[in-house]
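Here the complex is missing a single protein chain, while all its other protein chains stay put.
A and B are the chain letters, set down in written order, and residue numbers restart from 1 in every chain.
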Amino acid sequence: MNYSETISFNTKGEIEIVNVTDNVARIVKKSGIKNGIGCVFVPGSTGAITTIEYEPGLLQDLPEALERLFPKNIEYRHHETWHDGNGHSHVRASVIGPGLTVPIKNGNLTLGTWQQIVFVELDVRKRKREIIVQIIGE
Amino acid sequence: MNYSETISFNTKGEIEIVNVTDNVARIVKKSGIKNGIGCVFVPGSTGAITTIEYEPGLLQDLPEALERLFPKNIEYRHHETWHDGNGHSHVRASVIGPGLTVPIKNGNLTLGTWQQIVFVELDVRKRKREIIVQIIGE
Partner (left out) sequence: MNYSETISFNTKGEIEIVNVTDNVARIVKKSGIKNGIGCVFVPGSTGAITTIEYEPGLLQDLPEALERLFPKNIEYRHHETWHDGNGHSHVRASVIGPGLTVPIKNGNLTLGTWQQIVFVELDVRKRKREIIVQIIGE
């Protein structure tokens, strides 16, 4: 069996971390699939999907780490192509990755107690985002 | 068809890299699934799953790289919430990622000769870990 749904929302721009765990869990329930996997994926190259403990401290720590590692205000060649000032967004997205696959057991995502599935808006401007959730199993 | 099992072990704390390849391969065999995928996932937000050539040099190089990129002794806001001193563990885990999906062909994981599936303990203390392995296919 397989079942798919899209989660849609607007982001406020750099760096918003959106907790989509409840949305994904609801889609798992709706699918009727008890055991299998859930694949969560962002179409687009300036956003990422990962997990994090969703608490206010880490929602600042992750962006600060990304700024240290991939500074916004250094030279990116991408700007020569598009002049949209988001070269750092693209590079961050490629390193974190656009998707995540989570096992499902007895109708539930096998997440840790404090572990949440998040979309990370890495682009420099507001975006309308659509996240694909694909459930496969029995 | 789908089949699931949990791998349990204790870690010694920061940074232990646990080779779970043989455990995952054994679960693939037990599943009877010949062609499909194996999804390996850690419930929890201070551990990660990836692959590496499991040799003593790299078991030091990866931790040293993580310490350069996400130093332990800088300020993390996460500490204001929990005072558990593992802000860097969480950020590292979000960037590496909590899971991995590997194709299965003829009953075998399609890993490279030297490529091993590992759990990376990023937390600062000893943990009891349970890794979920979900096999899907035919």
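Operating definition for what follows: contacts are C-beta pairs under 8 Å (C-beta built on N, C-alpha and C of every residue); 3 or more make two chains touch, one makes a residue touch a chain.
The structure presented is a predicted model; accordingly, all values stated were derived computationally and were not measured.
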Which is it among B:V42, B:I96 or B:I131 that touches the chain not included here? B:I96
The one residue from B:I15, B:I37 or B:V91 touching the chain left out of view is B:I37
Residue-wise, where is subunit B in contact with the chain that is not depicted? 35-37, 50-53, 55-58, 60-62, 65, 69, 95-97, 100-105, 110-112, 114-115, 136-138
Residue positions on subunit A contacting the omitted chain are 1-2, 4, 37, 39, 41-45, 69-70, 76-82, 87, 90-91, 93-95, 97-99, 101, 132-134, 136
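Assume only the chains that are shown with their structure count from here on.
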Please compute the C-alpha centroid of subunit A, do the same for subunit B, then give the distance between them in whole Å. 19
